[in-house]
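Step one of this worksheet: look at the structure below.
What you see is the complex with one protein chain gone and the rest in place.
In order of appearance the chains are A, B and C, and numbering begins at 1 in each one.
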């Protein structure tokens, strides 16, 4: 029988930027009446040491999890490791847990992998919860937006942890028209549905993020272009040039107030300009991670158009030169049918 | 010689949703030491009457502008009429103004039209200022984000008007790292450059708006699809289905707190769900206005890629059925080479 | 020991439009010195009967394959069934074959499924070859373009079959500059590489097909639009209309001769116009099959941009109304921030 009044026994596995701050935020935010004991582990002993110095219980190996098994208060392990080792880590962890324990995958896992993980863990008596975690490096201070998948009774037990991590109801004005009790979504965490649904919603969230980022990037690219001058052909065979010496740091700043495109991404863009007005620190080679890819691939499975999300993903591929061969083919075709030579300038 | 201490003499021409609220907000927000006298005009006498009842000076015709000419305090006319009549309205207004007056085009005018307008108005001694005005129906309360083009000394004189309209410095947290005096961009208005530059920046702003909106729309479309089930072919010839009974009103609500995609557009989407959880009030036929089109056309003139902005525009065209003939061509081709009949289902 | 001089023993399983014509073309085209015995099977007894009447050996069940096993002349089974039953059909067939036999998958199978199939078939001593087959309903007369994956020695033995099916060297002018022996590619069949590579190349072929089709469709859509008139806003605030009463059947006809866009797809489009000048027989609901989807999903795995291929796929989804919810979201947003009502017209 569960000891519902005992402090939850939570271990964070993976103490990178996200995992360490998640440990810290839970510790800081849990209420007196819902305490959580927090252990930590990482393959880097240094990372464990740092957190131990902050008052967390450091484990020296995953095998230490064994000691925390308690039939009356089943332990909870939050896995926050890189996507490519998540599966193996969950496997290892599961070997040290008693039945009744819960594994939370808080990383960026493909939702169909979650479904598979939930299935085999269930067979050995371990509950699985997937948590899409948005918030980035600002999460420690701002809190994290949490999208959660799993069985209701399992998720419910974890509520104090999610509540501690979430930004809280005061972090945004209440949506006009809403009345009655505050929902958990208004606190910043949502039980979306069964296994995989948390990561599904987070995946789409990231797809939207790609699209919105690309919208700003394309727009600012055009504003940058007008600084060098845009030549317009006119209908009657002439040309005119438009050139404006715009200050883009000021433009993004003014959009932060009252405009339709105000957003947190815009706030961050403005900060980036503040620190590096010409963006000289960036070479323009843009990485992408699994979720942008999975979103478009899943949209294709679903038969739903994803022109914007797809284009935002493809532009990242092109930013890394992955369109080079295609462009050689185009130049070769132009050479053959028109005798055209390649462009020398923009 | 200008009487710099006299109240600015401003007339708002065009009392639709935007124009009326602009008049109201200026009246409400101007400080005691920078008063503005506000007249109003509209082709609808009723609209003028409504504003007159609120204490504004109603003009009965544009010819009434003549009476307001004052060499010591040149008057200012803010034109806020539909794009298609803006040119003609400016022409009419100019006929009643003395040299030294200023015409502000606050509507959604193509920036190259502004350049032309500024040129011919200059020849008759009238100053021209273009103002891109973002804020929509919420502007009266939240203030408007203002992107301004024109000559510096002309724009400077209008500062009290812009300051009254802008949301003000407290409407967003100061960008971290910024120090020193508050810029006008931090108040919500920005002198971007010479004639046309205000509308240029506003045009691109709207292009970004289209792209960001489409990002949310495509993502929510995919979340909607998973409610009906997505069938995935598996690499080994089988199939699996994913189905989650997501509550999208809750999903957008949770994203408002701590997530990377938090934005004003998301706040509004959440409100829309609050009022109409299934979006039953909408048929999905999406209008577009000039600025989205001009942004992509200008990006083409500039030679800058606009895949996301273009796709967001094209999806609106398709939403109105303008892809029908293209789709018939595709079906005809498929019939011819493969004997395929048309799709009956999704 | 193989009896290399004996006629190849081939069975076609699946006698739909493609399978039946493949049987017919092989029968008609094989040379006297490389005869092929052809059996046929289909789950429809009527289909078998039709082919039997044409001189093929009809099998009454897959179990009849057993009788054809011959250690000295291992039999070959060409599977040409719908993608969703291909895996199961191969499984059933394998149960009746002796070691040394070859199964050809001529359908539209995902290349990673081929790799899996080749692996498990190899374990039971059966060779596997995947053949991407392009040519549609015209293949019987024009021949099929064949893209082949599998082990070289296995593929080599099948050459008489592929040669019979391919269009032959005379079907296109020799590529200028080519000298020396005619390659099989110049006959119309190509051993691309190991298992799956045939279907991989065919998959990409179909992706290109989608993109090229969409290029024509979008262009013809614009030509259709100018028949109703296009309104151009002019830079100085006016409007002009362009309207041309184009005859699109004539336009596609003229492009067939000497233009850069001449192609077989254009020939077919012209035929479609000949039969149905207004394309009234088509509703514009465009199906898609696995290969277009797999191409884009694989491009994403590969990190290569696929804007055109993706857009051509997404436009088919939209043609079936799968963008409806996205468009409702857009209308809802526009309503909220701007008080805009939905578009009534194009």
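Heads up, the rule we're going with is that a residue touches a chain if its C-beta (ideal position, glycine included) is under 8 Å from a C-beta of that chain, and two chains touch if they have at least 3 such contacts.
Just so we're clear, the structure is a prediction, and the values are computed from it rather than from any experiment.
Asks: Sort by label and list the shown chains the missing chain touches.
Replies: A, B, C
Asks: Out of C:190, C:287 or C:333, point to the residue that touches the absent chain in the complete complex.
Replies: Looking across C:190, C:287 or C:333, the contact with the absent chain belongs to C:190.
Asks: Can you say which of B:102, B:184 or B:297 touches the chain missing from this structure?
Replies: Only one of B:102, B:184 or B:297 touches the chain omitted from view, namely B:297.
Asks: Pick out which of C:34, C:52 or C:134 touches the chain that's been left out of the picture.
Replies: Hidden-chain contact among the options goes to C:134.
Asks: Taking the entire complex into account, which one of A:95, A:141, A:170 or A:276 touches the absent chain?
Replies: A:276
Asks: For a quick check of understanding: of C:18, C:147 or C:286, which residue touches the chain that isn't displayed?
Replies: Answering carefully, the residue with contact to the hidden chain is C:147.
Asks: Need a quick check: the contact residues on chain B for the chain that isn't drawn.
Replies: With respect to the unshown chain, the touching residues of chain B are 234-235, 260, 288, 293, 296-297, 300-301, 303-307, 310-311, 313-315, 317-318, 320, 322-323, 326, 337.
Asks: With the missing chain put back, which residues of chain C would touch it? List them for me.
Replies: 111-112, 115, 134-136, 139, 142-147, 166-168, 171-173, 175-178, 183-190, 192-194, 196-197, 200-201, 204-212, 214-216, 218-219, 221-223, 225-226, 230-233, 240, 242, 244-246, 250-251, 253-267, 270-271, 274-275, 295, 298-299, 301-309, 311-312, 314-315, 346
Asks: List the residues of chain A that touch the chain left out of this view.
Replies: 17, 84, 86-88, 109-110, 112-113, 116, 136-138, 213-214, 216-218, 220-221, 224-225, 233, 235-239, 264-265, 268-269, 271-273, 276, 279, 281-288, 290, 307, 311, 315-316, 318-340, 342-346
Everything below uses one rule, namely that only the chains that are shown with their structure count from here on.
Asks: Quick check for the class: compute each chain's Cα centroid; which one is farthest from the centroid of chain C?
Replies: Centre of mass proxy via C-alpha means gives B as farthest from chain C.
Asks: Nearest chain to the global Cα centroid?
Replies: Going by the distance between chain centres and the overall C-alpha centre, it is A.
Asks: Compare the two sides of the chain A and chain C interface and say whether they are made mostly of the same residue numbers, over half shared, or of different ones.
Replies: same
Asks: Once you find the CA centre of chain A and the CA centre of chain C, what distance in Å lies between them?
Replies: That gives a centre separation of 39 Å.
Asks: Mark out which residues of chain C touch at least two other chains, giving numbers and ranges.
Replies: 235, 288, 307, 311, 315, 318, 320, 322-323, 326, 337
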